[in-house]
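Below is one structure, written out as structure tokens, with a few remarks after it.
Then we have subunit A:
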Amino acid sequence: MEGGGLARQNTLYIVLAALVIIIVLAGAYFLLAGRGGEMQEETTPAEATPTAGEAAPKEEAKVIEINVGLLVDETGPTSDVGKGYARGAEAAFKYFNEKGIYTKDGVRVKINYIKRDYAYNPTLAEEFYREFRDRYNVIAVVGWGTADTEKLSDQVARDKVVYISASYSAKLVVKPYNFFPAPDYSTQACSGLQWLATEYGAGKIALAYDHKVAYSRSPISAIKEAAKALGMEVVGDFDLPLRATEADAERIAREMKAADPDYVWCGNTISSCSLLARAMAKVGLDAVLLSNVWGFDERSPNLVGEEAYGMVAGISPFLYPMFASGVEAYNVIYEAASMAGVPKEEVTLRFVQGFLNVWLLVKAIEEVTSQDLLERKGEALKEVLESRTFDFGGITAAPLRFQEGWHVPYKTVFIVFLAEDGSLQLKGKFTAPEAIDCAKVTIEGG
Partner candidate 1 sequence: MPAGVFKETYEGDMAFIRYPIHKAALVLAVIAGLSAPLLLDTYYLNLAITALIFWVAVIGLNITVGLAGQISLAQAALMGVGAYTVAFAALKLGVNVVLALPLAGITAMIIGLVLSLPSFKLKEYYLAMASLAAQLLLEYAFSRIDPDQYTPIPPEAKRLASIDLNEPEALYYFTFIVAALMALAAGNIARSSYGRAMKAVRDNDVAASIVGVNVPLTKAIAFGIGGFYAGIAGGLYAIYSVGIGWEAFTLVNSIELLGMVLIGGPGRVVWGSLLGVLVLRTGWTLLESNLVPILAAMGFSAFASAIKYIVLGTLITVVIILEPEGLIAVLRRVKEYFRLWPYSY
Partner candidate 2 sequence: MYYTLNPPATNFNEHLINPNWVHLVPHPQPSMEEAKVDMVWDKSSLYKRVWGMGERILWAEGLHLSFGGVRALDGVSIVIRKGELVGLIGPNGAGKTSLLNVISGIYRPERGRVYFKGKDITGMPPHERVKLGIARTFQHGEMFHGMTVLEAIMLRLHPWHRGSIIEAALWGFRAKRWEVEARERAEHIIDLLELQEYRHRPVGSLPPGIQKKVDLAAALVQDPEVILMDEPMAGLSREEKEDIIRAIIEVRETRGTTMVLVEHDLEVVSDICDRVIVMDRGRVIFDGHPEDAVRDEAVITAYIGG
């Protein structure tokens, strides 16, 4: 056979084959490079190995490097909030590296963070975690959601890697290596109920959450207990899907209206919670909608629409940036943001959440000695985290105090209310009722 067509086809195949070969070679190269890096670590302890402390005399310029994994969701189902979180965490790493992190004995620590986008896919999360652990020997991971945190909680305990994440699930408070700078979801919800009781008095409360999703379901048993303690009546559990349609929301609002609640709890994320608020306004259900930390933020006034102004509120363990004027500690966040090129108006609650998780890690590192950091790694960090009080100068609703085996650092939240005029108002701090331990109820109940 002959002809130009054939020759062109062959060229095409060769180009394709060359691509494959390049990919294979690149893979092989990285494979070898990876191994090379590891061997280097073994032979030159000055970098990041346990023997650094004794081997080298203390110098001014001496810097020890540690690796920290950063698992984020920038492309998955939770990425609308995951992106802000990732930016905050990255900004924090850059900022503190720049500013200098010093261990208790004055050795400067440089944190190499390895960022991976796992798109809220737990399989990928595990794969990336294994990469963090086996390839980079991380001492800590700044994680993200329930999917990765719960899945890895037992494994990080076995590997002694500190895992700080934004999943405030009550189940995690008993896991030895899992930390978060906030009360668990149940305690947060209980504190929110306390606000309702304080502000409006006892009444009827309807619960809307996705019955299928563990995250939405988790605080429900605690809420019911707390409602009982506060003299409230729970008038129904309504199944509001995380991916609700307007029709779903409207149907549920109608069903709720029949039960005539004074308060509504929304345990989902912002998309379905704001749809519910809209639908409540549409069907004329006059009740206060209280959403959890992921169901309400700066975007809410826009998302719920004017009709729902004056009836929606949200819980947050952290002070919204918009209320930060006069809070000294916030300057750190703004400074870091400007260093990372993030304009001030893009410093959102999610940004702060990411920032604080890293900040907590940094604070812990600052409390250990360099030798501990290099030798006992995560274990040392855990001990420090469980034995100190960490104060973020008013950004968190209270200073943090973790106890061994019980990682609920405080029980107070801020309540933010969407006023009639569409502005967000800080209603103040509220603490969960003393009478019950909401986290415990959740763990024991589920």
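As a convention for this text, a contact is a pair of C-beta atoms (placed from the backbone, for glycine too) under 8 Å apart; a residue touches a chain by one contact, two chains touch by 3 or more; residues count from 1.
The set was built so that all candidates are chains of the complex that A comes from, given by their letters.
These numbers come from a predicted model, not from an experiment.
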Worksheet item: Here subunit A stands alone, and the other chains of its complex are listed as 1 or 2; which of them touches it?
Response: 1
Fill in: Touching residues (chain side subunit A, partner candidate 1) in the complex
1, 6-7, 10, 12-14, 16-17, 20, 23-24, 26-27, 30-31, 34-35, 38, 74-75, 90, 114-117, 119-123, 126-127, 130-131, 134-135, 146-147, 150-152, 154-155, 158, 212-214, 217
